[in-house]
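Every protein chain but one is kept in place in this view of the complex.
Showing chain A:
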């Protein structure tokens, strides 16, 4: 009877927690609305631990409030002399053992989950032809932008991670300059990108991002990395497996694509003269992961944001090119080229406008 009652309490508490917590936050960024197996597992751990902790808080509060109201001096009388109790072994044992039991209950799923989420052995699995069976993405975090390379597919992109739904996607995480941390709140927990070693973990993306506001999940840098840490956002586009394969094919098809200095298009010519040194316009660069100086722009026209966080429109792109320092203080693009209308080595307003048109036209999806 007693046991049943307790169970009922636990479940009702759990139900209340679920309703309360899931009402919180936006679908594309909230950990409370998980859109992947890893995030869901972590959300369940949250509910489980919060329920146990809520029980603890309730017990403590009841005892405390009862004691507080019952034993006020105004009720006891000004001269009341309480019995000077030393303590109680029985009580000490009770409130030592019960927390230990609660923590053991909490420790079991913790340990199981720690090992489960840390298991990246499948990363190295190969099929009969020696091809990797799992999709791996090499993530390189750089001062205020993200590079995503797909080593087994030979393609690279930046700022907007594109992944298939319904399978484990493995990540090799590394930072190129200072420590950052890779976090997609609504899909799963974070892992740091260290400067000296590669961290590995996996995430699962269950839902296609198409229907979301902006059509993407939001990703964040979660480790202080300098003035623009708050702006080091990236976005995640999740596609159904077939759509993902099509995307990969069109990415691979950009091999050899390049901006020409001799182009009749002012934007392309300007790009070739001033930007190509750092920004590739082909997804197949052949460079090792993390070697690129600036974000790969092959898919720029498909993106939802400029510089990871600005609204996607030409006006913002022009302003960004003119003065990146204004938008992302401490970024490494500032000073790599000159802006002005006087000297031939400076980018004029006309050139920047053409440049913006050219960059926005770069696309593999349109």
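In this section, a contact is a pair of C-beta atoms (placed from the backbone, for glycine too) under 8 Å apart; a residue touches a chain by one contact, two chains touch by 3 or more; residues count from 1.
Definition applied: contacts and distances are computed from a predicted model.
Participant: Mind telling me which option in "Zinc protease", "Nodulation protein E", "Cytochrome c oxidase subunit 1" or "Tripartite tricarboxylate transporter permease" is what UniProt lists for the chain we can't see?
Facilitator: This omitted chain is identified in its UniProt record as "Cytochrome c oxidase subunit 1".
Participant: Thinking of the whole complex, not just what is shown, which of A:241, A:286 or A:329 touches the missing chain?
Facilitator: Residue touching the absent chain, from the options given: A:329.
Participant: May I ask which residue of A:122, A:224, A:249 or A:287 touches the chain that does not appear here?
Facilitator: Of all options in A:122, A:224, A:249 or A:287, contact with the hidden chain holds for A:224.
Participant: Using the document's contact rule, name the residues of chain A that touch the chain not shown here.
Facilitator: Interface with the chain not displayed, on the chain A side: 21, 24-26, 29-32, 39, 41-42, 45-46, 49-50, 53, 56-57, 60-61, 63-64, 67-68, 71-73, 76-77, 80-88, 91-92, 95-96, 99-100, 103, 106-107, 109-111, 113-119, 173, 175, 177-179, 181, 183, 185-186, 188-192, 194-197, 199-201, 218, 220-231, 309, 329-330.
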